[in-house]
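Structure first, commentary second.
With one protein chain held back, the other chains of the complex are shown just where they sit.
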Amino acid sequence: MNTRKVTALLAGAALSALASLAPASAQTTECIAPSAPGGGWDFTCRTIARILSDLDLIDGNMQVTNMPGGVGAVTYAMVDGERPEDENLIVATSTVGVTQIAQGRYPAPLDAMRYIAMLGADVGLIAVNADSEIDDLAELTEIMANDPGSIVTAGSSGAGGWDHIRLLLVAREAGLEDLSALRWVQFDAGTDAVTQMMGNQVDVVSTDIGEIAGFVESGDIRVLAVLSDEPVPAFPDIPTAVSQGVDVTGYNWRGVYTGGDVSDEAYQAWVDRLETLYQSEEWQEAAEESGLLPIWRGGDEFTQYVQDQEEAMAEISREIGIIE
Amino acid sequence: METLSALAGGFAVALTPLNLTLLLLGCFAGTLIGALPGLGPVNGVAILIPLTFAFGFDATSSLILLSAVYFGCMYGGRISSILLNIPGDEPAIMTTLDGFPMAQQGRAADALAISGVASFVGATVSVIGLTLFAPLLARAAIYFGPADYFALYVLAFATIGGIAGVDPRKTLLSAALGLMIACIGIDPITGIPRFTAGNYHIYDGVDPIVALVGLFAISEILVLLEKRGKERAATIRVQSWLPDFRAIWSTRGAMTRGSLVGFVAGVLPGAGASLGAVMSYAMEKQVSGGGGTFGTGDPRGVAAPEAGNNAASGGALIPMLSLGVPGSGTTAVMLAMLVSLNVQPGPLLFAQQPELVWGLVASLYLANIALLVLNLPLIGLFTRLMMVPTWALMPIVAAVSFVGVFSISNSIFDLELMIMFGALGYVLRKLGVSLVPLVLGLLLGGDMERNLRRAMSISDGDWGILLSSWISVVLYTFTALFLALSVWLAIRDQRRAKLFPENRTSK
Partner (left out) sequence: MTTRLLGAVIFVIAALFVSGATSYDAPFGDVLGPAVFPIIVGIPAMILSASLVVWPGGEVAWPRPERLARQGASLAVLLGYAWLLRPLGFPLATFLLLALLGIILDGPAWKSAAIAALIAPGLWALFDKGLGLPLDVLGTWF
């Protein structure tokens, strides 16, 4: 028994030494990233958590929890079922999440939650390997229209997810009738898709620019087009799809929601807090470094935006044939 | 030479008082977290992330702290595997196979020392590999396509067949059950929930740590309950409190081979430390020709998987740093932390942030030495755990397992699931079904399925893609050779047993 106590004491002492170094842990607020660590939602939560406590907008630290599963469906169901009135909880979401809702893949409808704000948007891109024979978007669209079976495309979403839809929109513009003729491979993240493309397993990648910016800078991959209205500030030389005559844009905004039964005051407090965060230099800097375009929509305006987007997504998904 | 001067610069970074302190604290906390069943490296790293933010450490110091915790966990996981037959975390499952029998024979000190030194060797080999070849290996790893990963998992499961148990049917059944459980949850490719019965608690599938703790810790309590307290007592006579250094030396071959195999498994993104441990163990069992003694307390069966899983965890840092693709759950958490500190791992990291990379590499060398120094003197202390009566020790183990799982997931459902796995684990053990293949099936099944489906999407439904690259052909050849060797060894053992029945090892 003695040795057991000694071990426990030693362990306890070391850990409390570690812990006592930390400021009092008054973890009252929580941000759930509905994904595994890494990637966009995780970034949203961790950056918000860091800046909120840097700017003293919350007491103590904001706890970041990863709750992966079903592209956000697990978290959505949990908040809906167990914590609909938890005022201390925010959850990261994005265009990807709304796409899932529009396709009926979440266990609760859009209005089960209150949408707080979007803080920025990532931009979609279409890229090929640096030594690919496809030199520009025109060549790609020609292949898509005439010989779609000859290329393999990939991205970080499952079949019918946002990365896939954006690419299918390009293919439809290119004149491809049977969209299912284009092969699609799902990977866990944009970086996986890009490295597999560098290994010549796939030919074309459609994903967000932020996560894979390093591969663009290093010259390992060639970006045929960004799917924004204007070129992205971090990469001003990369042309937009629109400027090449393919009228497709595909943003992936980053924002947060909270439970559907949260009081108006608490909801408004979150909107105000995040607006202050959005205007801070820290956020603008963090957004720029990770390739996000800072865009603010909050409160009712954001809620309306999300509703409109859900309808638009449902329509696109029907047109393309992903849902009935 | 360039590498050496960069490394020297790294040591200058690592040896600042702050970083050195963090390193030592991280090693200690990591060993402890790894040793607690229910908490593994993923949790350990996740637990300490808020701390790094709270203090405003820069990216280098944060990464040094977290890597020390990561390596510490890999050292710590083996302790409860050996002493209690309960893996401290997923990669330590293989260590139960021979570590626990050794402890039962009174050789706990040897097993702890061998596994400690093996951990050191494995981790050091991987850090040397990281120092010399990181960018090069990352470039090689990208040529591993979905079909090749599938072939790798096939090889892994073929090797599992020869790992444990007397009746190969039961071993295979165990693996199949694990693979079936791995299918539960929302399918990431199509978004369809499978086998969830509408229960969103399992939409994300069965958490391997929940299954692991249930299968091993709770079933162990049930096994212990089969006998009365008095019947249980005094079965173990501890032979020595101190390790026998000749025993350690005798496993040097196993350590070296385990390190190399584990390192390769680690470099491949997605394979990770558990696979490293499995392959190391299975290969050692065949190469050493000691098939009969493996699983009954063979020191090589402790050395190989421990060297393997530590080498794999070091190897997993390579794709994480140089491609931004995490090779394991833990490196995924570290990647997330780096990203939130505005460091984007990827092809340019080594060029743009040499201080961070080489500071980390240097601190990994130091962490290894610190962990070895920390762990060897503790062996005497840990071994004395064997003296604690079961009725005092096992409730504490159960409570720690429960709290470990609950404090992370905050889910009562996970606790219920854990108890179900405990009952399942007990029944399977009574039937003579090894639990290790089940856990491996659960750990690797998801990736195995996804890579198969990716390959089939690439080929548009042509199964020929599975044999279309030379990498997969080589892997399937290994699989075939391995199976042939297993059969041949089994036949040979049977013949020997017939010729010299008195030599047969007790099983």
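Each chain gets a letter, A and B, in the order it is written, and its residues are counted from 1.
One rule holds for everything that comes next: a contact is a pair of C-beta atoms (placed from the backbone, for glycine too) under 8 Å apart; a residue touches a chain by one contact, two chains touch by 3 or more.
For clarity, every value in this text was computed on a predicted model and none was experimentally measured.
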| item | value |
| --- | --- |
| Selected from B:I408, B:L443 or B:L475 as touching the chain missing from the view | B:I408 |
| Contacting the left-out chain in the complete assembly, out of B:L7, B:C183 or B:L381 | B:C183 |
| Residue touching the undisplayed chain, where the options are B:V42, B:M74 or B:L173 | B:L173 |
| Subunit A, residues in touch with the chain not shown (by the definition above) | 8, 11-12, 15-16, 18-19, 22, 25, 27, 158-160, 164, 180, 183-184, 186, 321-322 |
| Where the missing chain touches subunit B, by residue | 33, 47, 50-51, 167, 169-170, 172-173, 176-177, 179-180, 183, 187, 189-190, 192, 194-195, 218, 221-222, 224-230, 389-392, 394-396, 398-400, 402-403, 406-408, 412, 415-416, 419, 422-423, 426-427, 430-432, 445, 448-449, 452-453, 456-457, 459-461 |
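Quick note on the criterion: only the chains that are shown with their structure count from here on.
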| item | value |
| --- | --- |
| Distance from the mean Cα position of subunit B to that of subunit A, given in whole angstrom | 31 |
| Residues of subunit B that touch subunit A when the two form their complex | 25, 28-29, 32, 46, 49-51, 53-55, 141-146, 185-186, 188-191, 193, 200, 203-205, 269, 323-326, 329, 332-333, 335-337, 339-340, 342, 344-349, 381-382, 384-385, 387-388, 392-393, 450, 454, 457-458, 460 |
| Sites on subunit A touched by subunit B in the complex | 1, 3-4, 6-7, 11, 14-15, 17-18, 21-23, 25, 27, 36-39, 42-43, 46-47, 49-50, 53, 61, 63-64, 66-71, 73-74, 77-78, 81, 100, 103, 105, 107, 149, 152, 158-161, 183-189, 191-192, 195-196, 198-202, 211-215, 217-218, 220, 286, 289-290 |
